[in-house]
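A single protein chain has been omitted; all remaining protein chains appear in their positions.
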Amino acid sequence: MTKVKDQILIDRLAEAAREGRISRRSFMNYSLAAGMTASAATGLWATSAKAQPKSGGHFRLGAHDGNTSDTHDPGTYVSFSMIQLAHTFRSYLTLIEPDGSLGPDVASEWSATPDAKEWTFKLNPNATFHSGRKVTANDVVASLNHHRGEDTTSAAAALVSDIEEIVDNGDNSITVKMAGGNADLPWLMTDYHLAICPANEDGSIDWRSGDGCGPYRLVNAEMGVNYELERHDGWHLDGAYFDKVTITVLNDPNARQTALVTGDVDAVTQIELKTKSLLQRDPNIAIDEVPSAATVTHPMFCDQAPFDDVNVRNALKLSMDRQEIIDKIFFGTASLGNDFHHSPAMPYWPDDIPQREYDPEKAKSLLKKAGAEGLEVTLHTADSVVSGAVDMAVLYSEQAKQSGITINVKREPNDGYYSDVWLKKPWCMVQWGARPTPDVMYSLAYKEDAAWNESHWENDRFNELLVKAKAELDDAKRAEMYREMALLARNDGGTVIPIFTNFVYARRKNVQHGENLAPSWQMDGARACSRWWFA
Amino acid sequence: MGDILSLVAKRLGLGLLILFIISIIIFFMVELLPGDIAQAVLGQGATEENVAALRKEMGLDKPAIVRYLEWLGGAVQFNFGNSIVTGESVTATIGPRFMNTLFLATYAAVIAVPFAIVLGIIVALLRNSIFDRVANVATLSAISSPEFFLGYILILYFAVNMGAFPAISSLSEDMGTWELLNRTFLPALTLVLVVTAHMMRMTRAAIINLLASPYIEMARLKGVPPWRVIVKHALPNAWAPIINVVALNLAYLITGVVLVEVVFVYPGIGQALVDAVSKRDFPVVQACCLIFAATFILLNLAADVGAILTNPRLRHPK
Partner (left out) sequence: MSIFVIGYYALLLGASCLAAYFNKRSLFMLLFTLTLVSFIIGIVGGVSALWFVTGAAALILLAGMTAYGFREFLVQILPGEASKEFKTAPLTAAFGMFVIFTYLVMGIFAPLIAPHGEAEVIASAFAPADDTMLLGADQLGRDIFSRIVYGTRNSVGLALAATVLAFLLGAIAGLLAATKGGWFDQLMGRIADVIMSIPSLIFALLMLSIFGPSIPVIIGAVAVIYAPRVFRLTRAVAGNVVVMDYIEAAKLRGEGTWYLIRKEILPNSTAPLVAEFGLEFCFVFLLVAGLSFLGLGIQPPTADWGSMVRENATLISFGDITPLIPAAAIALLTVAVNFVVDWMLHRSSGLKE
């Protein structure tokens, strides 16, 4: 009797593994419990899950955020649909694996000098462009230089500003020399701007032709409308199961949702959160939810009254009921933030820092200490910050009434929000995409002399640790430093970080994916087209 | 006929003047928009240096008036310049999209105009009957719901529940005529619902307005049946206001369909215009607005000419 039962259980497990509903670890646990030997279970896992990817089919992806004015210039990539497309037809030096670790792409291996000032990347000899030409060190150097120099128009200029020189070593490898040590450089190379493009004679890159070295070849592109691609047979990595891929820009959330329900597309990015539970009832549709490092910060100018008093800052942090915000604004699809800009989806995350709770009483007493009872402040926001941003501000202002704080919500126009409001108004809401490592994030927006120090926060110890941790190649020591920095940001900093958003996207059930989904971008790190397959 | 030709010539000249004024207004409105194009293109992640570099590359470092004159110099030779953001020629960027918009507008107009006029005549004939009231309430409800919402409801019934028509209207080049009509049916239907009420009500009002005139009274006393009174006697004199409203609605079908394009993912010109505004892409905004304005002016002119042709009395204004 038990045998039959176990057999049913094992069958179910195998099916779950095939459909990608179960992780390898749980699969092994359950299988052992069902009376299988470890080696038999491993074998079953391999035949059920690993062997599953199947080639073939035409994958149609509906992506949000596309513009008629989009271009293939990797330096000015900004809309989300272009990021999806870039990861489909171009390659990068390194990539983020589904499990969140760093993996090889055009660079097959890399190493650093002990001070982390010089990094050498060895290129994959099999990497080719769609035109058939091999990817050479010259192409890589040109591609990186596209973002450097005085007259670059690239948005990634700040990211690579530390690089002093990029050398073609002549043996199919390059060396990047930097002004200061940076243990994170290989992580930085995953940035969506730093795509590898074919070099021109004069050292510039040819981005207009749409040639790339990614898994799919661009056949037809109508910017902001749709993109048709075919498999690039000589791709240097595993995957690219679909024969053809079409990415259609569907900006309207209702259009994405209905297109998926009616089967006009096979998968969509960014479903509307308030209808998630309703969409889930559809038996043909599977929703994927991945915690990310993307967030919405509320930076206040720490050098300007009333935010120059740390008690006021902490009172505002305490006046927010984060769980209610997650429930009502994000419909459960977010994880709690703790007022430091370092999410569990990033490496070195300190997991032992207590969660900040909603505590109006304590906020009141802090305000009393600061002599700021009856505080009245204005929070600037815009619809474009995040879906539900204005609602979130309104909800926060309702919650803060419990602490006797009046928050006036000011909705700013979407146009020009980041040039006229962000870094200009003393308190506003800011959307931050996922950054690969804490160092990138802190250097960008929390370092005292950073152009984007959005909270005008200057803490000596924090800045000292930041420089030290950056060049530290020992992971344990680094993690300890990031823990201390997180505590400083949480208890002294001027940024309220209520949540980290989850990526929520959906596919039809006949589309399958591996056990993990990369946390770097939506759609499996924007690589769904090359990592997923039809059942 | 000569007076009509001179009217057309005069109005076309005036139209050019209006286009010129509009181009100035649009140019300075785009200039006044907060934020700047380089910032908009580079997004949140821009440093001051690369914004400056991009501005230079786009030619934004020149004073506004110089850029306007340069554009105008090209425009009078029918060269509308290149998009600032993508560097492609404006004609190539919006040409195909304008064709798509024209197609959708024609599709909707071919259904809506005859439908509205016939319905208008019928309700004028059956005025104050239950049919009149129902048609009135139904068409009014259709125009009183926001059009994006109408679109959502149509999608729910025809695409999701019945599966009769596709929910999104993305086009590809290898589509046959039938497939094209099938794909674009829902947006066309939405537009039909939006414009029918206005045209129908005007037809009805214009006809009813005339029914009190002595000559209609006369016809009725002669014993002419009601439908003949309306079609033969009232309608010819009612054409002028009807044509006017039809022209206004045709213009709307071309210039006002941004929301429908967004809802049905239709690659028309409205979406391109909204994108261009958000990117401050002045040459594209300018070209779209001028196309819209020219459409409006031409349709108005056509309406006036039509009104004169159907009512010779208008040829000799007092």
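The first chain written gets the first letter, and so on, giving A and B; residue counts start at 1 in each chain.
Going forward, a residue touches a chain if its C-beta (ideal position, glycine included) is under 8 Å from a C-beta of that chain, and two chains touch if they have at least 3 such contacts.
As the structure is a prediction and not an experimental result, all values here were calculated from the model.
Novice: Which candidate, A:275, A:355 or A:510, sits in contact with the chain we can't see?
Specialist: A:275
Novice: So which of A:258, A:297, A:512 or A:530 would be touching the chain we can't see?
Specialist: Among A:258, A:297, A:512 or A:530, only A:258 touches the chain that is not shown.
Novice: Using the touch definition up top, pick the residue from B:106, B:136 or B:310 that touches the left-out chain.
Specialist: In the full complex, the listed residue that touches the missing chain is B:136.
Novice: Of the residues A:134, A:328 or A:362, I need the one that contacts the missing chain.
Specialist: Answer from the full complex: A:328 touches the omitted chain.
Novice: Give me the chain B residues in contact with the hidden chain, please.
Specialist: Counting over the whole complex, chain B touches the hidden chain at residues 14, 17-19, 21-22, 25-26, 29-30, 32-34, 128-130, 133, 136-137, 140-141, 143-149, 152-153, 155-156, 160, 198, 201, 205, 208-209, 211-212, 255-256, 258-259, 273-274, 277, 288-289, 292-293, 296-297, 318.
Novice: Which residues does chain A use to touch the chain missing from this display?
Specialist: 253-254, 257-258, 261, 272, 274-275, 278-279, 327-329, 331, 383-384, 388, 390-391, 394-395, 398, 409-416
Rule of thumb we're sticking to: only the chains that are shown with their structure count from here on.
Novice: Could you state the distance in Å from the CA-based centre of chain A to that of chain B?
Specialist: 41
Novice: Inside the complex, what are the residues of chain B that reach chain A?
Specialist: For this pair, the touching residues of chain B are 33-36, 39-50, 53-54, 56-57, 83, 85-87, 93, 97, 152, 155-156, 159-160, 163, 166-168, 170, 172, 262-265, 267, 271-272, 275-279, 281, 284.
Novice: In their complex, what parts of chain A are in touch with chain B?
Specialist: Spelled out, the residues of chain A in touch with chain B are 67-71, 76, 78, 150-158, 222-226, 248-252, 254-255, 258-259, 261-262, 264, 413-420, 422, 431, 451.
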